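What follows is part of the complex, with its chains left where they were.
Letters A and B mark the chains in the order given here, with residues in each chain numbered from 1 onward.
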Amino acid sequence: MANSKFEYVKNFEQPDKLLPNTWVVVRIDGRGFTKFSTKYGFEKPNDKRALDLMNAAARAVVSELPDITIAYGVSDEYSFVFHKTCALFERRSSKIVSTVVSTFSAYYVHYWSTYFPETPLSPPLPSFDGRAVCYPSVQNLRDYMSWRQADCHINNLYNTTFWALIQQGGIEALEAEKMLKGTLAADKNEILWSKFNINYNNESEIYKKGSVIFRDYELVQPGTHNTATEVDKQAQPIQQSKNQVDKERKLRGKAQIVVEHLDIIKDDFWDQRPWLLSNKPGKGKALKET
Amino acid sequence: MANSKFEYVKNFEQPDKLLPNTWVVVRIDGRGFTKFSTKYGFEKPNDKRALDLMNAAARAVVSELPDITIAYGVSDEYSFVFHKTCALFERRSSKIVSTVVSTFSAYYVHYWSTYFPETPLSPPLPSFDGRAVCYPSVQNLRDYMSWRQADCHINNLYNTTFWALIQQGGIEALEAEKMLKGTLAADKNEILWSKFNINYNNESEIYKKGSVIFRDYELVQPGTHNTATEVDKQAQPIQQSKNQVDKERKLRGKAQIVVEHLDIIKDDFWDQRPWLLSNKPGKGKALKET
């Protein structure tokens, strides 16, 4: 059986390499998670177990793909940032996106029973879709991250108020929606405080800020570096000796991958962690105690 | 906190709609499955449990995504064919690919314990990557399917002979490789027969032909239809009444999704099942006995 006469079909595959020297963000979203969260009785407005499961799956993705420099998650979405020098899969978009989505989905299902021990999964199973977007400059990347965290804040304040009105205020969903229409942040804070004695600032950080995942090293004094400028200037992957590459891979492998709930909009977060943008492993505390 | 000043980052997302009126094939491949199959002790040259697991996961994908008209799998890869009129996710490539890959991965992990009850999964978990390719004509699509099945045959004949030499012949892997270098199909058949008394034709169909998944209806007499020509002529999705759409969806939902090991290179397979190309549900036997 000659295979050769069919092989021409390989020519229909079209290349999809992402532009070099740009930050690649792969964002994944839960498919039909409104229905899914109802099926498994997720708590409203936030289900701690569901968020912890998202974080555990995302942490596994970051661990398996060392080209990811930082990840940020909120609700049923997660954004994974590949450093602009990343050459994984020759930067082929569908390979990168599908690998992230597949790895995430596998861990989500695998870890499900850890976080929801009493409600086993049954078909249709949870699934996620994803896409890759390129950002040319550090500022673009930071604005992307800020966009997601600002969104987290806006949605969480809304949801916290909405569900307080329903759960504690005994109001119908449609009525609550109408009450909140057109309100500003201050209005919602006021409703929470005056009606339910809730100080929004005291809500859990994981709900207010979302979750950020990265390799952890010793913090750096802000102002001593100008990483963003240096990184923007960099035009192509730095040529390193094989020794140097191996050494950095080892350092990165040893670094602890942490899940935090920090403000990633302000400069401090980035200034104190220059390795996130430079992709050069930091120092010290980061060594895993094994 | 104003979100608007960050929202410009949405403009960096680039559209990736697949060309209309073309067949979309999403092929997924296991990542690092050589290592993975060693870790879990897959039998050589074929592990029936591993193939059954692939088929179970693929069947779930076909069931959840009714736009898939046929799927074909071999080893750790699976190809899913979306009908050329498919409008799922507005034909956005990354949405389609990531959804297929995510759903497949979720079921693969979920069903693992059914097929490998004694060897629980542990990180790193199995994962898959994927890509979408467009084929303009029925002939292109059939040639793609033939390419994969011809590949299955070539690889399986090689692997069957290779592992017979090792497992039954007591030969080292490198030696076996050298012996097979440059041999034709007839040579391998001869080695199998003369040395090991194996008639390759008697090997299991699932190994020789791979697996094909589709909705099953009553077979049609070949020669009574000219589906390929009709389908190629069709320039755009047929406008149907809502009633008609609903009726077809219901019929399709009722159809039994079968996993078979048939020759999909010859015309017969396609001529007897005109619904695979026409996307119009067939008749009769297909009704699930529930």
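The definition used in the following text is that a contact is a pair of C-beta atoms (placed from the backbone, for glycine too) under 8 Å apart; a residue touches a chain by one contact, two chains touch by 3 or more.
All of these numbers come straight from a predicted model, not from anything done at the bench.
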Identical protein chains across the whole complex (2 displayed): 4
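Just so we're on the same page, only the chains that are shown with their structure count from here on.
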Rounded Å distance between subunit A and subunit B, as computed from the means of their C-alpha atoms: 31
Of all residues in subunit B, those that touch subunit A in their complex: 1-3, 5-10, 12-14, 16, 28, 31, 60, 64, 89, 92-95, 97-99, 101-110, 121, 123-135, 140, 143-144, 146-147, 150-151, 153-154, 185, 265
